[in-house]
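Just one protein chain is left out here, and the rest sit where they should.
The chains carry the letters A and B, assigned in the order they are written, with residues numbered from 1 in each.
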Amino acid sequence: MQLTLADHPITDLQFGSPTRLDETVLTVDPAVLRSLLLEDDSIVSIDFDIVRPGEACRAGPIFDVIEPRAKAPGNGSDFPGILGAATTAGIGTTHVLRGAAVSVLAEISPDLTRSATGRVLEMSGAPAAASDYAALMHLLVIPHTKPGLARQAIEKVYRVAGIKVAVALARLALSHPSATVETFEPVSPADKTREGRPRVAYVGQIFSRQRKPEVDEPILYGANTDGMLPIMLHPDEWLDGAVVPSLHSWFGGTETYFYQNHPIILDLYRRHHAREINFVGTVATIAGSDNFDRDRHCRAAANLVKWNLQADGAVLSKYGGGLPHADLAETARLLENMGIRTAVMVSDVSRDRRVESALLFNVPEVDAIIYNGGNGTKWQVPRLDRIIAATAEFTELLAGPMTVDAANIVGVTNQQGASRMRAMVY
Amino acid sequence: MVQITAAKPIAKMVGSNRVVLGTGIVHVTGDAKLPLAEEKELRRKLVQKALDALQSNEKQ
Partner (left out) sequence: MQIAHYLNQFFGGIGAEEHAGIGLEIRDGAVGPGKLLESSLDGAHVALTFVCGDNYAVEHQDQLTAAVLKKLREVNVDLFVAGPCFDAGRYGMAAGALCRAVQAELGIPVVTAMSEENPGVDLYRDALYIIHSGTNVTKLRDVVTEMAALGKKLSANEPIGSPAEEGYLRRGWLRDQLVEKRAGTRLVDMLLAKMKGEAFESEMPATSFAPVPMPAAIRDLSMAKVMLITDGGLVPKGNPDRIEGTAATRWGSYNIEGSDDLRGEDYEVSHGGYDTRFVQEDPDRLVPLDAMREMEKNGVIGKLHGEFISTCGRSNPLSNTRRLGREIAEKAKRDGIDAIILTST
């Protein structure tokens, strides 16, 4: 299992015909994409738009951001279990259009208890400086679904449409030489080439049972994780399409883009390549629905890290809202008591900016905590002429001037480790 | 006071003295998987457990 990423940098994105990649300029014919997406009869029409870094524009609500990637033929399915057979992700070569993104806009209101505008893509100004997404060229995809669909059916349409377009664009690069090629070194608990280096594992939650998954909600190889117990995954599986976010958005921020570019996994790889550590593998787990479920998962995940990965240390991340912090802490506590050192990454749940309201666990052994911030920052954003949204209502709502919470700018807060906004205690 | 919750660790952390384990986040005193008669019986037992806790001086 060795993933090779063939990078094709993109410096410009434009509409035109035919759809093609010329060096670093990607030309997209909306008609071609339209007919691709209209294969799904839940979609009645699609709009497209392009936004570039620095432009005075705003788009939302953002459903997902995906990096255009396509596997070289014979190397398995793109987004296995969703767009094709559930072949193992992370094998062979995957072509990447670097600097580009496909972002899907939703027509339906997101979680109203958080914000009426949902997550917003802001391409200029202070919010842009805090989000990696503002530095990318986005092809915005705006599907209009047929009336009468259930909410989760609509969300699934968005999920599939986004990754379909992302794959279609990247397929243009298959016949082009890539600028750079990176092959990830082997990762295995049986690795003999890094004797004496600290053995480090990553344990990442990919779903939270604060709600039940939808029957056909794709998360792991297209499966909805219902009834699932923790599973070991090779890091390349995360990076190459095995995992996508659940359908409902969570306040902490999770996008397909940062599974493909998983900050924690990539950082572990960096040190693995430098032979600072022996990155022995990962566990994908789920936050439980109740105490029994939690205990079962935390123990199973800890056991995999201890007995199968035989790690000396582990980094852990969560998915979902506040309650999954209990799973995070309990898994870390079990690991610490097995002699495995841990560090965990938490989301900002403090509304009143008091530290005492921020921590959802108090476990002495779990003493190495990375604290993602965001709840204390708001930005004044101006009235903009160019607002891209699926409906007139959203266009009106997003026009500005208005105050936006940092947590509602896509890419500022993130549960995958991408955020640069830290909550400082003082 | 006795607290019925599925999130016992949080309740204990903030200092709740009498905590009885509920059936789940989404149905603390119920279970949607059971037929109604069984669910009611489960609820009765849970409530009885809570009432027992009120009559005990033991922390739980």
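In this text, a residue touches a chain if its C-beta (ideal position, glycine included) is under 8 Å from a C-beta of that chain, and two chains touch if they have at least 3 such contacts.
Computed from a prediction, not measured in an experiment: that's the story for all the values here.
Colleague: Tell me which of A:Val120, A:Leu247, A:Leu268 or A:Val381 is the one touching the absent chain.
Modeller: Selected residue, touching the omitted chain: A:Leu268.
Colleague: Looking at A:Leu13, A:Val187, A:Ala326 or A:Met345, which residue reaches the missing chain?
Modeller: A:Met345
Colleague: One chain is left out of this view; which of A:Met1, A:Leu174, A:Ala300 or A:Leu359 touches it in the full complex?
Modeller: A:Leu359
Colleague: In the full complex, which bits of chain B touch the chain not displayed? Write them out.
Modeller: 1-7, 11, 13-18, 22, 25-32, 39-40, 43-44, 46-48, 50-51, 54-57, 59
Colleague: Since one chain has been left out of the picture, which residues of chain A touch it in the full complex?
Modeller: 111, 113-114, 129-130, 198, 200, 210-212, 262-264, 266-268, 271, 276-277, 312-315, 317, 321-323, 341-346, 348-359, 362, 364, 367-377, 406, 414, 416-426
To be clear about the criterion, only the chains that are shown with their structure count from here on.
Colleague: Would you mind pulling out the distance in Å between where the CA atoms of chain A average out and where those of chain B do?
Modeller: 36
Colleague: Any idea which chain A residues touch chain B in the complex?
Modeller: Per the stated touch rule, the residues are 209-212, 289-291, 323, 326, 329-330, 360-362.
Colleague: For the complex, which residues does chain B have touching chain A?
Modeller: By the definition above, chain B touches chain A via 6-10, 13, 21-26.
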